[in-house]
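For this view, one protein chain was removed and the others were kept in their places.
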Amino acid sequence: MAKTAISLTVNGEKVEALVEPRTLLIHFLREQLSLTGAHIGCETSHCGACTVDMDGQSVKSCTVFAVQADGADLRTIEGLAAPDGTLHALQNAFREWHGLQCGFCTPGMIMRAWRLLQENPHPSEAEIRFGIAGNLCRCTGYQNIVHAISAAAATIAGASKEAAE
Amino acid sequence: MIPAAFTYYRPRTVPDALSLLGAHSEEARAIAGGHSLIPMMKLRLATPDHLVDLGAIAALKGIRAEGGAWVLGATTTQAELIAHAGLARALPILRETALQIADPQVRARGTVGGNVVNGDPGNDMPAVMLCLDAALEVAGRGGARTIRAREFYRGAFITALAAGEIVTAIRIPAPPAKAGAAYVKLKRKTGDYATAAAAAMLSLEGGRIATCAIALTNVAPTALLAEAAAAGLIGAAPGAAAFAAAAAAAEAITDPAADGHGPVDYRRRMAGVMVRRALAAAAERAGG
Partner (left out) sequence: MNEVSETRAAREEKLQGIGCRRKRIEDIRFTQGKGNYVDDLKLPGMLFGDFHRSPYAHARIRRIDTTKARALAGVVAVLTATDLKPLKLDWMPTLAGDVQAVLAGEKVLFQGQEIAFVVATDRYIAADAADLVEVEYEELPPLVDPFRSMAPDAPILREDIADKTEGAHGKRRHPNHIFTWEVGDREATDQAFRVAEVSVKQLISYQRVHPSPLETCQAVASFDKIKGELTVWGTFQAPHVVRTVGAILSGIPEHKIHIIAPDIGGGFGNKVGVYPGYVCAIVASIVTGKPVKWVEDRIENLTATAFARDYHMTAEIAATREGKVTGLRVHVLADHGAFDACADPSKWPAGFFNIVTGSYDFPVAHVTVDGVYTNKAPGGVAYRCSFRVTEAAYCIERAMDILAHKLGVDPAEIRVRNFIRREQFPYHSALGWEYDSGDYHTAMKKALEAVGYQALRTEQGAKQEKFRRGETRELMGIGVSFFTEIVGAGPSKNCDILGIAMFDSAEIRVHPTGAIIARMGTKSQGQGHETTYAQIIASELGIPADNVMVEEGNTDTAPYGLGTYGSRSTPTAAAATAAACRKIRAKAQMIAAHLLEVHHDDVEFDIDSFRVKGMPERVKTMKEVAWAAYNAVPPGLEPGLEAVSYYDPPNMTYPFGAYICVMDIDVDTGVAKVRRFYALDDCGTRINPMIIEGQVHGGLTEAFAIAMGQEIAYDEMGNLKGPSFMDFFLPTAVETPHWETDHTVTPSPHHPIGAKGVGESPNVGGVPAFSNAVNDAFAFLGATHIQMPHDPWRVWKAAEALGLQK
């Protein structure tokens, strides 16, 4: 099958690649770029394990073709920590609040939460639950995930308040 | 769950898209948000040889008011629709509906045009467009035409759109004065297609229902306009008795399938319950 050249930004770095048009973005990320953080849980666009950020929105990368990401700006879980390795408030909060067990949903869940907190920096519990409704978790029962996201929101708000002062 | 191979095009203009679709006619498909099409392709229930991505065509984007009417570009995503403050004020039922479709990630990609054109009885926007009497603006190699939503749906996945045509925009007329509208959906869980859902819009004059439209989702091979149900309400005082009669009339035109959402009789009755609830909410919003 003929391949198409695409160029995009992934976690701040320029990437040029050849892909088959039918290559799903999740397979491109995991297999061609070896970014195995995002997972495949359902393949029918229901579970959100494959969630990555694309041009400022959360998307299910199992339901996007890699060719459609030509020119896009992508962020995956691997690009969430600061360049010096400092973890993002969400990454810390998920650990602190026991927001994960097997960890399989976690990269997608955190990336979704990351975008959610930019859309709504102070979400209520109900808003968090609604905001992560595209991400299934089989282990945690969500309660601690919701806590973790709330706690991270508070940490981020605290940090930006501090910076402003 | 791997799609079959295809060639991919990403035109920048409507004429380019039309000529690509025309050149490959039967084997070509337009793709907008891809959130109905790609899942079908992964199951190999759809195996287009050529995929024409409408995503890069600027002319298909955007939401604008034209007089009292609103025009939604076909590739407006559900997320963009939800975020549009002016539209939310003018036609809150659209935002209310969009928020009940799927989940945040699907709404980020899925388009209003795709939802309306897809022809899946489970899609939520068609009933709303029937209720609001929207018109679809269509472009084809033969030129442009307009199709009323009320004349668009022919059967499951069968619409009035001819091969090679695309929908460029959806035009929604201004609602009657003092109208209230609501979309009420019963589903098994967040993100699910409707067990049954109803869109209702009514306006009041002197405490009586002056105009009314009702439409139903996922209780027949296509979305349904419940004309008799709505007609029976004209002149009636809004209230449980009148709404129950309308619900019964709406139930009578349903033809639901038995599936995981439930058996036929249940889904039919749920259509009625949704109609009652949508009418009650619409009446309240209309100031009744």
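A and B are the chain letters, set down in written order, and residue numbers restart from 1 in every chain.
Heads up, the rule we're going with is that a residue touches a chain if its C-beta (ideal position, glycine included) is under 8 Å from a C-beta of that chain, and two chains touch if they have at least 3 such contacts.
Quick caveat: nothing in here was measured; it's all calculated off a predicted structure.
Novice: Can you tell me which of A:36, A:124 or A:160 touches the chain that was removed from the display?
Specialist: Only one of A:36, A:124 or A:160 touches the chain omitted from view, namely A:36.
Novice: I'm checking contacts with the chain that's been left out. Which of A:25, A:117 or A:146 qualifies?
Specialist: In the complete complex, the chain left out is touched by residue A:146.
Novice: Contact with the hidden chain only, please: which subunit A residues?
Specialist: So the residues of subunit A touching the missing chain come out as 20, 22-23, 27, 30-31, 34-44, 46-47, 49, 76-78, 80-81, 87, 90-92, 94-96, 98, 100-107, 110, 128-130, 132-146.
Novice: Could you please point out the subunit B residues that touch the chain left off the display?
Specialist: Per the touch rule, subunit B residues meeting the hidden chain are 1-2, 4-5, 44, 103, 186, 188-193, 195, 259-263, 266-267, 269-270, 273.
Methods note: only the chains that are shown with their structure count from here on.
Novice: Can you work out the whole-Å distance between the CA centroids of subunit A and subunit B?
Specialist: Centre-to-centre distance between subunit A and subunit B: 30 Å.
Novice: Residue numbers of subunit B touching subunit A in their complex, please.
Specialist: Counting only subunit B, the residues touching subunit A are 1-8, 10, 34-35, 38-39, 41-42, 51, 53, 55, 79, 102-106, 108-109, 190-191.
Novice: State the interface residues of subunit A toward subunit B in the complex, per the touch definition above.
Specialist: 1-2, 4, 20-22, 24, 43-46, 48, 51, 57-60, 63-65, 67-68, 70, 112, 116, 130-134
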